[in-house]
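Note that one protein chain is taken out, while the other chains of the complex remain in position.
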Amino acid sequence: MTYFDSKVISNTPLTDEIYVLVAERHGADANAGQFFMLKAWDNELTLMRPISIFKAEEETLHFMYRVVGRGTRKLAELKAGDTISLLGSLGTGYPIAQMKGRVALVGGGLGIPPLCQTAKELTAHGVQTDVYLGYRDVLFAVEEFEPHSANIFVSTEKGDEGYRGFITDLLKPEQYDAVFTCGPEVMMRKVAAMCAAQHVPCWCSMEHRMACGIGACLGCSIRTADGMKRVCKDGPVFPANILFQENQ
Amino acid sequence: MTYFDSKVISNTPLTDEIYVLVAERHGADANAGQFFMLKAWDNELTLMRPISIFKAEEETLHFMYRVVGRGTRKLAELKAGDTISLLGSLGTGYPIAQMKGRVALVGGGLGIPPLCQTAKELTAHGVQTDVYLGYRDVLFAVEEFEPHSANIFVSTEKGDEGYRGFITDLLKPEQYDAVFTCGPEVMMRKVAAMCAAQHVPCWCSMEHRMACGIGACLGCSIRTADGMKRVCKDGPVFPANILFQENQ
Amino acid sequence: MNLSTTINGVLFKNPVVAASGTFGFGEEYNELYDVSCLGGISSKGLTWIPKDGNEGIRVYETASGMMNSVGLQNPGVRAFVEEGAAKMRRFNTVLIANMGGSCIDDYVAGAELLSSADIDMLELNISCPNVKSGGMAFGLKADVAHEVVAAVRAVCTKPLIVKLSPNAENIVEMALACEAAGADSLSLVNTFQALAIDIHQRRPVFRNTYAGLSGAAIKPIALRMVHSVCKQVKVPVFGIGGITTAEDVLEFIMAGATAVQVGTANFSDPLAGQRIVRDLEALCDKEGISSWDEIRGCI
Partner (left out) sequence: MNLSTTINGVLFKNPVVAASGTFGFGEEYNELYDVSCLGGISSKGLTWIPKDGNEGIRVYETASGMMNSVGLQNPGVRAFVEEGAAKMRRFNTVLIANMGGSCIDDYVAGAELLSSADIDMLELNISCPNVKSGGMAFGLKADVAHEVVAAVRAVCTKPLIVKLSPNAENIVEMALACEAAGADSLSLVNTFQALAIDIHQRRPVFRNTYAGLSGAAIKPIALRMVHSVCKQVKVPVFGIGGITTAEDVLEFIMAGATAVQVGTANFSDPLAGQRIVRDLEALCDKEGISSWDEIRGCI
């Protein structure tokens, strides 16, 4: 973990509200499912903003984010050559090293970007990776998964593209040795329940408001079957079986 | 007086810390000695910043400012094409219309820019205008006065350029029908005292911290021989004889 | 939705009122927009004896806020009654005369005279130092506040708003005391006592050492105070403190306020009053709010 100023290499809108920010890596660690705290202001905002690693390249870090409020709006104003402060990498990501066989990645909305780095690392680790991507209407980042996935399934709520309905309709957990999921909590709960029913291990990536991002303030603690856990340090990725009471 | 968003046309450093900002005028009023409140941020700072009219052209407003704190630092970051909010023109400027004969303008430091528009208006009004410009070390804006001045006198504290010493050493108020001054209060007090001794009318431009800039909050009131006065509305230009007690 | 609201029998076309001391008597801002679009205007604080206000720096920027020590510079109640009120009346909006004071006699004299003036409501600012009790503000202790409010109530024939200081020892007790003494409504909060130091000069920025903090910085505290007061009193409340957006207005109304006042935001955005009124209409539609009763005090 380091805190450093990094130069913005590009900051490109993918859709109206989704951007990809590429910044210098400066040798920082970066593992699938981890995140960075980002800051692109002086005193205007009090807290840094947590954004997952979308892709970690040799010299660059890629973040994909949706503009939802003041912080992400500030991020969207960044131009190549601007400076951004990065704190990371942070947290506990997906357990790539202990995987084997076949793994399904199930992402929804802005839960999709972190699965890109995850697919890459799983594939590099020799695991067959199937990807399930659920969108509301507009697709993004699908092509990023192509080099790193055996199969890619896509859904949109109204069927604008791909399957019409929820991505979980397409998932058969019993085909996999493990399922990793990231996205809206309702989706992850559903995935976790399906996996629990089939006794397939499942990991989920949680979101929570954060202050320090490094485990010091206990601002992001959540209750789990294994006691209070810090999303920023003990997570954001947790085994599903400690998370959702209905499956415990 | 209007409040409008204006496009930045240019924002050029003159020295390390002094910039000239040119922005669209949008038909706003602008008279010598008046000022605008500027804002180039959303919520980062609470108050707008008062800056004098350096030059008012047909389509543009020019402001010359020194970077001294957070607000002026934000101004310095503006680039052509950016948007700035302007409130103005504000306040009571120099009494150009009632002038005749010869007028001396005595400026010090960042009191110099507003005298540029003043020289221009006086000259247009048929008044012979002599300009006395006092600098610490580095000169700026001298050439801006050339089209609008009969004589230009320059001083620097250590004699790097022009006369060595204070600009007030060069002034002979008795040669003029009136003296307008703008700059550090010690300088203006000196000018006012010299004018009072010679019974030459003198006007000074005051600075005070401001909140509203339009006369509503009484945040900028100063005590004068003529009662409490709002620098933003009744001033910033006042007749010297109501200002400094030692000359009353 | 119809944004109007009624307080003490006075109809406000919307709940957005310009806060005392930040809006003069409305004249200057009326050069920028038609201030009749506001629900009301609370005048610059008036005192029985005209005042020149404080010397030295009077306003100072802080993080998301500002401090002021204007010191109630004003032409006095009499001048206002003779001239100012009629000028303000040109604006088609609720006129609130805000009055400060430093002893009960002056408050009473002012309230009597203002009762005869063409104003809609009187707002009694009890945050000022009480010269007769050693400079301790009326606004700190509930029993002292009760005394001044009761005295003013006895002579005041206009609806009486009492404006509370957030420096009160116990804001709820203070509110209850003012209500018991006859306040028709309450407004809160005034500025927080604060300090800034000029480290280069090694002295306070303000001549009086302390000055009043306002602006977005204080909003979360002000909102808490409005909420706890609204839970306890029956009279309507004007919520004040750092209101900058229509969203902020809804927060205060959900906390229990019937109307709000906007102060420092006028400086950050000279069109703030107009903007907030406009945005409020759109926001209520977006949030599916069909009447103030539906959300007032809903939390």
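Observations, loosely collected:
We just call them A, B and C in the order they show up, numbering each chain from 1.
The rule is short, and it goes like this: a contact is a pair of C-beta atoms (placed from the backbone, for glycine too) under 8 Å apart; a residue touches a chain by one contact, two chains touch by 3 or more.
None of the values given here were measured: they were computed from a predicted structure.
Put simply, the hidden chain is in touch with A, C once you look at the whole complex. Within the full complex, the residue among C:G65, C:P159, C:P236 or C:P270 touching the omitted chain is C:G65.
Residue-wise, the contact with the chain that is not shown comes from C:A194, picked out of C:A194, C:V235, C:V262 or C:V277. Within the set C:V35, C:I218 or C:V260, the residue that contacts the chain not displayed is C:I218. On the side of subunit A, touch with the chain left out of the figure occurs at residues 1-3, 37, 39, 43, 45-48, 87, 209-221, 223, 227-228, 233. Summarising the interface, subunit C meets the missing chain with residues 62-65, 67, 169-170, 192-197, 199-200, 202-204, 209-210, 213, 215-221, 223-224, 227, 242, 247, 250-251, 254-255, 287, 295, 298-299.
Everything that follows uses one rule, which is that only the chains that are shown with their structure count from here on.
Of all the chains shown, the one with its CA centroid nearest the global CA centroid is C. Across the structure, the highest number of inter-chain C-beta contacts is found for B-C.
Averaged C-alpha coordinates give centres for subunit A and subunit C that are 48 Å from one another. Remark: subunit A and subunit B have CA centroids separated by 55 Å (rounded to whole angstrom).
Listed for subunit A are residues 43, each touching two or more other chains. In subunit C, no residue touches two or more other chains.
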